[in-house]
Each structure stands twice: as structure tokens, then as C-alpha cells.
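Each remark here refers to the structure printed beneath this line.
Omission of a single protein chain aside, the complex is shown with its protein chains in their original locations.
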Amino acid sequence: MTRFAISAAYMAVLYAFIFLPVAVLVLFSFQDGRFPIPPFQGFTLKWHLEVLSDEELMVALRNSLLVAFGSSALALALGFLAARGLATSELPLARTIRAALTAPLSVSYLVIGLGLLASLNLAGVGLSLWTVAIGHVVINAPLCFAICTAAIGPAQQQAERAARDLGAGEWAVMRFVTAPMIMPALVAAFLLSVTFSWDEFIIAFLLSRFDVTLPVEIWSLLRSGLNPKTNAVGSLVFLISALAFLAFELSARRR
Amino acid sequence: MSLRIEDRERRRAWALLAPAVLWTAVFFLLPFAIMAAMSLWQKTDDGIERTWSLVNYMTLFGNPTYIEALFNSLEITLIVTLLSILLAYPLAWIIAEEVPERYRRLALVLAVVPFWTSYIVRSYAWSLVLAKQGVLNTALEGIGLPTLDISNSRAAIVLGFTHFFTMLLTLTIYASLTQLPPNLRRAAADLGAGPWATFRHVILPLTAPGIAVGAFLSFALCIGDYVTPQILGGGNDLALPQLIMLQLGRRADLPMVAALSIVLMAVVTLAYLVVARFMKVAR
Partner (left out) sequence: MKQTRYSITKGDLNLKNTTAALALLTGLSSQVQAQELNALVWCDHTDPALIEPFEEQFGVTVNLKEYEGTGAGLSIIEQSQPGDWDVLVIDGIDVPRAVEAGILAPLPKDQLPYDTLFPELVMADNHEIDGQVYAISEKFGYNTVSFNSDNVSAADMADMTRLWSGDFAGRLAVYDYYLPVMGMIAVGLGLKTADLKVEDLPAIEAALIALKDSAESVGDIVSSQTAIATGEVEILVGGGEFVTAGLTGEMPQLDWVIPDQGAVRWSQSIGVFADSKQPDLALEFVKYILSPEGQARLATSSCYWAMPANSAAGTVLTDEQMRALRWEDQAAYLARAQLYPAPDAELDAAMQDVWTRFLAH
């Protein structure tokens, strides 16, 4: 066997492995019957339509979008400002601050969620979408900070200095010099945050009460009765996210 | 004069840092401190009693079931991390080195598309694949092979995790492979190194930081995950996060939950210290 054939075979096997669960999920979301196991009993769109008309799932979807975009916007703001703060001046505690700001990246979401839960309990703060969003900012701000820090280099600093010498105020420097220069990084950070928040389960599960996000709603769907809608909602979420991702990829390519 | 500019710059830098630092302090460091304190309190019938003692940790380390859960988690996580590296490295390599350049991005994107299914649904989908009369066994039977009985087992948990982390590690390893200087290999060859020697002595050490970062990320995410063992384990194996959620959901024993979380954190920190050695190579 040639080297090329070996490589091609390896790729084929791994892609099959990677796509197997998704393919099964999508296939059985069209299963005409209640049991998502072979044999395939026929094609139906019934479950997809049921998902789309399921009010609780749709509310959860909206909640997920609110939390994902809202928390990501705040996470990006915090991360970007902090990255600039550390880049513009030599601070005495810079290393400690950097370490503290990125520390949440290496802590399990479960632990972050439990810590917040315990603290909110002690403080007597009720759980809501707001507390979920707080949790998501905690996990995503370090990510945005890291990405922005990596993107701010000597070129940005020189340009900023030049702008300042020309009399630009701090806000104007940030708005018209730094941000445009590292725009791809800002977009990447924002979209990654949205993705992570959108799919995050355990923090949302621990810190929500009546209003829940989509992963939490899917979890209770999974736990509350054998239901083919689980397959359908899974396929739909996959379709939406994968399309958004591919659109992003294509547009990034074309430019 | 110059000193005043520096002062002003510093003040400005602090102002920019303040929101993130405050946020981290209030919503990350403080909760962590509270949890550490709470792990030293006790749950009683009337709520949480704030007397300081190590009793939760003593219960925890004196209970074989808890220790077993810890070792289950460690074992699963280590196997998953290793297996994922072994699967992902060749794939990343093939994409970076052998796929023609114009298809490279597409190949990489395809390798991570299932990333965008809901995390919970992905685990659930594996349970459909692995079920005794599920897709995999039906297919195996169809081609005359013996069926696999791995649903509801540790093997199922490992497989579900490995699927996710193979995708993740393919990305991180690919990233470090593409950062290698292109003429490095030619230089090694000029010096008389064969392909294997080049890989062993040049490429592997240079990509080690990328592997280490990915491995640590996998380790930290895997050991703290509740969903995959809960869905795929079928109650036949108890992982540390499941134990934590049992304590929280059935017993509402927050102090014990806090103690278990601290132990989980300690394990992740240890793993970080081990891996940090490899990560430093690149700096």
C-alpha cells in the first residue's frame, strides 16, 4: 500500500468515527415511530415540526441567544479593555494579574458553577438568566482577554502612540486605532464566546430557575420521557450551528 | 515630566483593567474562597453549621466509594487524553502535510463540524449508536461480525469522550504543526536525518507544547464533566462529577459538594503542574 493510500484510509476511518453519532442522530430524527433504533421505519418530519411548535423549546432557544450574545458582549468588553490595560503600561503586578484573569480557563465549569451557586445562596441572590449570564462571562472573559492580548502587538502600540501624539483621546485611540487593527481577533473572540455560551450546560443548569437555556431544556427533555423530539431538536441545533459556522468559514475564505 | 506621563499611563492602565479584575475577583476568586470555606463547614438537619473542621475531607478520604469515584475519573480521563492524542496527531499531520493546500481548510473544518451539535445531544447520540440493538450492532450483524456489548459501560464513556477530544486535539495539534518553519525538515534531511529521526528529534519536540496545551485542556474538561458519564455510563460507574451532583441533588449537602470540588480542583492543578513543563518549551 502506498503512503497516500494509508493516509487516505486513516482519514476515512477517523471522519467516519467523527461523523457517526451526528449521522445517526440526524437519520433517526426522521424515524416514523417512537424508538430511535433500527430498523428504520420510514421517513417523517413530524418530530421536527413538533419541536418548532414546542413553545418551551422556542423560549429556551430565545433565552440561549440572549444569554450567549449578551454575556459574550460583556466578556469581550472586559477582555479587550484588560488586554489593552496590560499592553499599554508596565505594571508592577502584571504577571499576577494576567494569571488571575486567565485562571478560570483551567477550572472545570462544574466547579465554577458550584462556587457561584454556593456564593449566591449565601448572598441570598435568586437564580435567573442573569446569574447564568454572569457565569458565562466568568468563563468567556478570560478567553477574550487571552485572544486580545495575543493580538495586540508592537504595531498596535506604535500606532496608538502616534495617534496620541496627534492629540487623540483615550477613547478615540481605542475606537479608531486599536479596535479596527485587531478586528479579526475581536470577532473571533466574540464568536467563540457565543459558541461556548450557546452550548454550555452545567453552569446554566446550576444557576437557572424558571427561565432556562436550550441545553438545560434539552436535558430535561431527555430526562422526562422517551421522546423522539430529542433527536429532532438535536438535529435542528446542529443544522443551525453548522450552517452559521460554514457561512462564517466561506465568508472568511472569500475575502 | 517623564515620570508624570508614566504615572498617567499607569493610572489609565489600571482604569482599563479594573472592570475585568473586579469581575474576576467578585465572581470567580470570591466564590472560590467561599467554597473553600464552606468545605470546612458541615451540613446538619437545620442547614449549614459554620464550625470549622476537616470532617468533610475525613469522610471523603475515609470512604472507599468516594476514593473509587476519584480513581474512576482519573483513569477515564487519562485513557481518554492519551487515546485522543494518538488518534488526533496522525489526523492533524495528514491534514497539515499531505492534504493539498487548497483542501486543507476544508479538511480541518470537516473534522470539527460535529463540534457544533449540542454537547448533551452528542452524548445521547452515542448512546443510540452503542445500544445493544443500536446502529453499530445492527451494522456489525449485517456484515456477519460479532456484536459489541459496550453500552452503559466505562468503554462507552471513554468512547464518547474520545470522540469530542479527538476533534479538539486535531485543532490544537494542527495549529502547532502549521507553525513549524517549513524549511526545518529540509535542514534536518540535509544533516542526514531520516523521516523518523526528523519526526522524533525535530518535529515532535517542537509540537510538544501544542500537544501539552491540548492534553491539559482535555484533561481539565474531561475530569470535570458530568453529562457524558451520566448519559453513557448507565449507572455502572461513578465518576467524581456524578458523585458531586448526587450530593447536591439528593442530599443538598453543599459543604460536602464544596469539599469534593476542592479535591477536583487540586487534581486539575496537579495535572497542570505536570504539563506546564512541556508547555514551557516554546516560550
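We call the chains A and B, going by the order they appear; numbering starts again at 1 in every chain.
Convention: a residue touches a chain if its C-beta (ideal position, glycine included) is under 8 Å from a C-beta of that chain, and two chains touch if they have at least 3 such contacts.
Because the structure is a prediction, the values reported are computed rather than measured.
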{"item": "Of A:Trp47, A:Phe190, A:Phe205 or A:Phe238, the one touching the omitted chain in the full complex", "value": "A:Phe190"}
{"item": "Residue in contact with the excluded chain [from A:Ala8, A:Leu27 or A:Leu66]", "value": "A:Leu66"}
{"item": "Absent chain, residues of chain A that touch it", "value": "33-35, 37, 55-56, 65-66, 69-70, 72-73, 76, 105, 121, 124, 126, 129-130, 143, 146-147, 149-151, 183-192, 194, 209-210, 220, 222-227, 248-249, 251-252, 255"}
{"item": "Touch residues of chain B, complete complex, unshown partner", "value": "45, 47, 65, 68-69, 72, 131-134, 151-152, 171-172, 175-176, 179, 210, 213-214, 217, 231, 234-238, 243, 246, 248-252"}
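In the analysis below, only the chains that are shown with their structure count from here on.
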{"item": "Centroid distance [mean C-alpha coordinates] between chain B and chain A, Å", "value": "16"}
{"item": "Residue numbers on chain A that touch chain B, as the complex places them", "value": "4, 7, 10-11, 14-15, 17-22, 24-25, 28, 36-39, 77-79, 81-82, 84-86, 88-89, 91, 97, 100-101, 103-104, 106-112, 114-116, 118-119, 121-122, 134-135, 137-138, 141-142, 145, 170, 195, 199, 201-202, 214-215, 218-219, 222, 230-231, 233-234, 237-238, 241-242, 244-246, 249, 253"}
{"item": "Chain A-touching residues of chain B, taken from the complex the two chains share", "value": "6, 9-10, 12-17, 19-21, 23-24, 27-32, 34-35, 38, 87, 90-91, 94-95, 98, 105, 107, 109-111, 113-114, 116-122, 124-126, 128-129, 131, 133-135, 138, 163, 166-167, 216, 220-221, 223-227, 231, 241, 244, 248, 254, 257-258, 261, 264-265, 268, 272"}
